[in-house]
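Working notes for the structure below.
The complex appears here minus one protein chain, its other protein chains still in place.
Right, subunit A next:
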Amino acid sequence: MSDKIELNTDKTAATEQQSTETQQLIVFRLGEEEYGLYIDQIKEVVLTPNITKMPQTPGYVKGVANIRGNIIGIIDLEEKFGIKEATTTEQANRESNYTLVVESDEFKVGILVKEVPNTLSVNPADMEHSVNVVHDNSVNSDYIQGIVKLKGKLIILIDIFKVLNEQELETVNSAGVGTN
């Protein structure tokens, strides 16, 4: 903890005010890297229920599942980020053990993860917000909120709602159905 505080003193007064509160992150592994989400975007972590395939959705949408009576879409971020090859819903049903349920006012989705995610307290001083990353065209580039460096680990902090912007789902879908 002490080295963090040291770092803190170098920052401007404005960040110092922010940094008085540590942020809670949920950290999970996608491929070889670790990704983080702010804990307030996450509703729960559950054992992945049976996923039902959904037609005419992008490949990374594995389908829908019943989580406590709510029917929510299940998303494979590894596929979305191009970390692994496309899989089928059946494979997803066999492989993925946990589902992170993320929720906003607008929508609710489940993210497939293989291991139980960890929680992590992070001092904002450890977050680097302006990161220069090379993006591809398939994703909205500002979904990466920053990089967290902590104890030799590197965590990619993402804004899940920017990853799953609805417009994208819509355009992909209407392309499948044909335009009016």
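Definition applied: contacts are C-beta pairs under 8 Å (C-beta built on N, C-alpha and C of every residue); 3 or more make two chains touch, one makes a residue touch a chain; residues count from 1.
We take it that contacts and distances are computed from a predicted model.
The chain absent from the displayed complex carries the UniProt protein name "Chemotaxis protein CheA", chosen from "histidine kinase", "Chemotaxis protein CheA", "Act minimal PKS chain-length factor (CLF/KS beta)" or "Putative glutamine ABC transporter permease protein GlnM".
Only one of A:77, A:92, A:120 or A:164 touches the chain withheld from this view, namely A:164. Checked against the full complex, the candidates A:64, A:77, A:125 or A:148 give a single residue touching the omitted chain, namely A:64. Taking the complete complex into account, residues 49-50, 52-59, 61, 63-66, 69-73, 90, 106-109, 164, 166, 169-170, 172-173, 175-178, 180 of subunit A touch the chain not shown.
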